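What follows is a short report on a single structure.
The complex appears here without one of its protein chains, the remainder shown in place.
Labels for the chains are A, B and C, by order of writing; each one numbers its residues from 1.
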Amino acid sequence: MITVVMAVITYFVRHRVLTHVMVLTYLAGLGFIAFNLYEHLGEPLGEYFYCDRLGFIFLIILIIVSVLSGIHYITFVEYRNVPREAMALHNAGTIFFTGAITGVLFAQHFGVLWTAMEATTLGASILIYHNRNQHSLEATWKYVFIASIGIAIAFAGILFLGLAAHKIGHVDFTFAAIKSEASRLNPVWLKATFLLVLTGFSVKMSLVPLFTVDIDAKDASPSLVGATLSSVLMNAGFIAMIRFYDAFSLTSILPWMNNVLLITGMLSLVLSASYLLKVRNIKRLFAYSSMEHASLVTIAFSCGGIGYLAAILHLIMHSFAKASLFLQVSQMHRIYNSKWDESIGSYLRINPLGGLVLLLGFLSIIAMPPSGMLITELMMFQALVAKSYWWLAAVILVLVLVIIYGLAVRLLGILFIKKPGAQINMKGATPWESVLQLVLIVMVFYIGLFRPEFIVNNIQKALEVLPL
Amino acid sequence: MVSLLIILICSLFIPGIIVKTKALFSGRKGPGVFQPWLDIIRLLKKGSVYSSVSSYVFQLGATTYLASVIVAALVVPFDQYPSVISFPGDFVMFAYLLALGRFLIIISALDVSSGFEGMGANREAFYSLLAEPAFFILMGSLAMFTGYTSFHDIYSHLHYADRYAVIIAIISGYVLANFTLVENSRLPVDDPLTHLELTMVHEVMVLDHSGFDLGLIKIANNLKLVLLNTLSINCFIPQDWPVALQVITFLLLQTVFAAGVGYVESFRARNKMAMNPQFILSISAISLILIFVIIILNNKI
Amino acid sequence: MITFFHLSLLTSFLLFFLPKKYQYPFAFLLQSMLVLSTSAWAIQAWNEPNPVQVALGIATWSGEIILQIDKLSAFFILLINFICFMGIVYAAGYLQPYIAKKRATTISLHLFSFIWLNAAMIMVTALNDGIAFLLAWELMSLTSFILVIFEAEKEETLKTGINYLLQMHFGFAMIMFGFLLVKDATGEMSFSALASYFAAHNNVVVFLAFFIGFGIKAGFIPLHTWLPRAHPAAPSHVSGVMSGVMIKMGIYGILRVTSYLKDDFMVCGAIVLVVAILSGILGVVLAIMQHDLKRLLAYHSIENIGIIGIGIGLSILGYATGDSVLASLAMAGALLHCVNHALFKSLLFFSTGNVYYAAHSVNMDRLGGLAGPLRLTSLAFLIGALAISGIPPFNGFVSEFLIYNGIVHDFVSAGFSMFLAGLAGFVSLALIGGLCLYCFTKAFGMTFLGTHRSAQPYELRSTHWTMLAALAPIVLAIVLIGIFPEWLMYPLQESLATFHWLGGTALTQTAPAAAMTNVSLINIIFLSVMIAIGLLKWIQQKKVVVTTGPTWGCGYTAGDYRHQYTPTSYADSLAQLAEPFVIFKKDYKVIGEEEIFPAKRTFHTESGDRIERSAIMKIIGFLVKYLPLIGRAQTGYIHHYLIYPMLFLALIALLTFLQVI
Partner (left out) sequence: MINFVIISFIITLIYIAKIEMVKSYYPLMAAQGVLLFILSFLELQETSALQLILILFETLIFKAIFVPLFLQAITKGRAHRHQHSPVKGYYSLLLALALIVVSFVISHQMHEEFLDVKYFTAATSSIFIGLFIAINNRDLVTHLIAYLVIENGIFLLSIALGGEMPMFVNSAILLDIFTSVLIMGLIFNRLKDHFETTDATHLSQLKD
């Protein structure tokens, strides 16, 4: 079925008809497929794919976010007078990118996963390139170059896994097969594989060590691309990481993997905290905030137990909140024609609805109630306490406080304080879009307050395979 | 009731005795013993001048001051004879009632927007805050010593069975006497008869009070002096003496105290202003010594 | 009742869609509904032996939310409702100029937060489950944060708000750690699980975690730094509610945790006592040094929290040493002081609000002479000032009297160490009383008495009637509690029964509690004596000539407003004593000998909080200064970016090789 999707994509890529309808139709089709897939949960899809719950959940998020940013792109094009060619390329890129991510979500074979991941890099590079100015060129170059090298490193890791598998005479390279045989494989090779894959995919997850280009990409591309990158793509990176983690989780290297993840998460958290204190560009601000959340997810995940649930839920809610924030940034950019905080001010007064989105989004990303991230951070700390990582918990607490400070100073300044340099153009405000973004944030709140059984049950079922 | 009566009687002549003593020491004949009261009566009949900037607060000040001192008198006992009202912790109430009067008199001083009176008010507030702990430490330690928690019970159980316990009487009497001096703005903390406003504490505070209000304040001052003095003297009167002897001793001691005050005021200069806090804090220090004495005597360690 | 409750909260969202004119009346209606319904529950809880359970019909992460109202909760709920209701009444007048000036969104957000703050505080006092409690707790912080930044276009206000938010978050995290420890050990995350946890584990660690978490909200020194910033920044009805009841939620939390203690009473009590004494004394010392009236009041909140803490600490210690009378008296005093402080502090903040409303400033260096034009306001402030100084016949005295009595009672039987603890509490209470008097004579005198202290006379705006109407019930409550304290002994006894370890002692049977009738008697006598003297004066003054004239200037006739005492000069005598805790800067150039015609000079003083500067700001400064240094990794050079993965791989490889991980 996915191969069919691929075919659709290639069709659109060739076809340069300039319409958004295609993107939306494609996404609707994807939604339809998803709807059908729900009945096939737990069944393989063709040779290399497998429809599991985790992938399914993130597919839904993918569709929601992409539809929103697709809709947003229509206004974007109108407002910016985007050249037809760029628009076509962007739409084709969106479809390609979306398809690639769907591939990542459902891949059942390490090689296929890797391929799909590489495809997301290419898709993303098209999206990042959209503005065609110096910044976007620079960002694209860096992104493609570093991501390609990262992907190459990850491939080396997969090759090591192949070596290990080859040694015991096993050649099937699917997750299930590797997982069942993993305990017989040489742990040194498994460690190498995991480490190299983590390093390679860190560019997608916005984690140390390759986070740098991801931040640049979100800065230089249109905000709606930032929305996709920091929600959908980040999720895909994590899913890929989780696949490897899952496959190796029954072996003796589990504590080692947890430790590596913990180190990665902590390093990323420190770095993001330090950046959030000084960054003045609002897009980069949100990009670093994504990095912070990615590191929190990593830390939660590394603790195991309830941390798994916390990690996945956190990813879900972060996708919603960050997507709506990035889309709102796009609106702000139109109103103020700037992305620097010194020229954006008294936003709540100028655009009340948009200001509300920003305020509530701010509350959700700093994990204030009714944001659901409060619950997941609570779970994360619970997991840390269960592992008696007291010092780490304290350090994380301090860093989170620093991060809240950084975010609060910038965002509340934007919301409330009048900046003398601001030039306001109210034509850019689109209230109906703000309402859509508000809906996303309300979803975060809903998850936080009411514990939707449907989602939680599915995650728990999906995570049953992991060691507790 | 006995206590209230005896306090009122004392307040009639004690201020006079101080004045008389001072006159005698300076070689004058001096006015009669009741002259201060005659002055007060004269004041009560006079008209008043109010500052044009003052408000209702100024009107309240003197009235409340006197009322608070009168009510405070209700809880002070005379030796083992009960006060009008007695209950556990009444000495706390006593201190706070005095504070009430002080509060009002301070703010009525601030009400007239005079730099001098502000200065007096400031000093009064500052000194009383420094003196407060001494009183509380003392009463606390006496409560521990006797095992009771009201003025009346404490004083009626101050048995000096042990001869060392006399130390307690001396120290507490001394502390209370000093406390009296501070609270009543007497030497060495303050000189009521100084003629430079800059060096006054209490007197400068009531500069703008006149006529009836001033009379009320003077009554309250007299009463307060005797009241606190009673607390100190109670320490020295043994409970097993006959009533007549106790009363006589009491009156005698009050007179001696007044004469002593007069003597000191004749021959000693007032402390330097900067010395005052230190002096007042030393009272607290002495009362702390009392605590350790009591702890040792009661074998609490 | 539950319908009312839900209705008031759910329809509060409609506020955002109403035109400005109807927003306040609607908010008032909602708040009344909320207050009514929850008060009804509280009263019901008061009359029933078992806690009232109210299922809200909403499920969250920990299952269904159930309000569990026992007598301690009911006690606090009634208090919250009273003050919040007065707050919204007061806001009717206070908000008027803002309603004219601000956007509808801002006003509705403000009113919305106010209602939700009330609701959140009620939920905080009534929730047993950990997660629900934490949610309500954060909701409380959040709504109060929004209320604080009402005037967020001022950058200073916003900074204060952020500071507040961060500190609250830290406190939240500490409470969370406390709960997580309990959960880790017992598998359950609720207050009631504390009972089994405390029975089986060391009590001190969890108690300490909770104490720090709740202590930040309450404002114990050294966790107090948010308080003197947030209160002045907020509009007055909000500061009244925040200082009056919201910081009491910290006390509530400490009380709730304390009520489950099973062991280690000695250590816990000592911790609370030491911190409380520190807060009490330093709070008021710092208050004296302030020029800003609201800031001064904010520091007084710290002081009063200190008094409450002294009560709690001594109560725990009293139980630890077997003196149940001290335990119940001190705890009753602490509880009653919560009420009292809520009353007089909201009264003081509201009347300060009136001052601000009328004179556009709360800087005492500029105020003075307001007792004439703002007669009722000043009277209310005076009553509040007397009450907060613990002076009879007002309510502040009653609660301090209970604690004093507990200590004195303890002196009789205490061992050496307990005696010292009691003495420390005793002396510090006395000292706090004296300092408080010093401070409030200053505050009242500088604000309302004398004449104006700035060069220009005022342009006063007349206050709205609701701003006075809100003061009246509070004054009434203050006076009633002050004059008839014996009425409160039985209700206090009921609330004390929540503490399992206090259960055995009946407060009403202790001698000091019984003596409350005497206190009341003395108060009545005092009032009658005062009225009698007043009457005498009145009669006498009719007979004689009463004139007004200029103030006696001691012979100097050119005196004007500049000769008055100012806040700084009034506080000057204490400045030397307070030197170790207060940074006191004078900016003045002394006239040199050669200056025959001295040039014009200025004089400026500043006082800062030494604890805040030296301890807390240093840590924050360190983080803010050095953390961004790490963030130089993003150099912009692509070849640098390639080094990072190498370093990362090498690091992990090294750690693996060394078997660190």
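Things worth noting here:
One rule holds for everything that comes next: a residue touches a chain if its C-beta (ideal position, glycine included) is under 8 Å from a C-beta of that chain, and two chains touch if they have at least 3 such contacts.
All values derive from a computational prediction rather than experimental measurement.
Of the chains displayed, those contacted by the omitted chain across the entire assembly are A, C. Considering A:Tyr26, A:Tyr73, A:Trp114 or A:Tyr405, the position touching the chain not shown turns out to be A:Trp114 (whole complex).
Check A:Tyr38, A:Trp141 or A:Tyr446 against the missing chain and you find that the one touching it is A:Trp141.
The chain omitted from view is touched by exactly one of A:Leu159, A:Ile306 or A:Val398, namely A:Leu159. Residues 48, 109, 111-112, 114-115, 118-119, 121-122, 125, 129, 132-135, 137-142, 144-145, 148-149, 151-152, 155-156, 159-160, 162-163, 165-167, 171, 173, 216, 219-220, 275, 278-279, 284 of chain A touch the missing chain (whole complex, contact as defined above). Remark: the residues of chain C touching the chain excluded from display are 631, 634-639, 642-643, 646.
Note that only the chains that are shown with their structure count from here on.
The centroid of the Cα atoms in chain A and the matching centroid in chain B are 78 Å apart.
Chain centres here are Cα means. That of chain A falls 43 Å from that of chain C.
Between chain B and chain C, the centres computed from C-alpha atoms are 36 Å apart. Counting only residues that touch two or more partner chains, chain B has none.
Across the complex, chain C is touched by residues 141-142, 145-146, 149-150, 153, 191, 195-196, 199, 202, 208-210, 212-213, 215, 255-256, 259-260, 263-264, 267, 270-271, 273-275, 277-278, 346, 348-349, 352, 355-356, 363, 368-370, 374-375, 378, 381-382, 385-386, 393, 397-398, 400-402, 404-405, 408-409, 412-413, 415-418, 448-451 of chain A. By the touch criterion given at the top, residues 58-61, 103, 105-106, 131, 134-135, 138-139, 141-142, 149, 152-153, 155, 158-159, 161-162, 165-166, 169-170, 173, 176-177, 180-181, 183-184, 623-624, 627-631, 633-634, 638, 641-642, 644-645, 647-649, 651-653, 655-656, 661 of chain C touch chain A in their complex.
Those residues of chain B lying in contact with chain C across their complex are 44-57, 63-64, 66-68, 70-71, 74-75, 85-90, 92-93, 95-97, 99-100, 102-103, 106-107, 110-119, 121-123, 125-126, 128-133, 135-137, 139-141, 143-144, 147-149, 197, 207-208, 211-213, 216, 277, 291, 295, 300-301.
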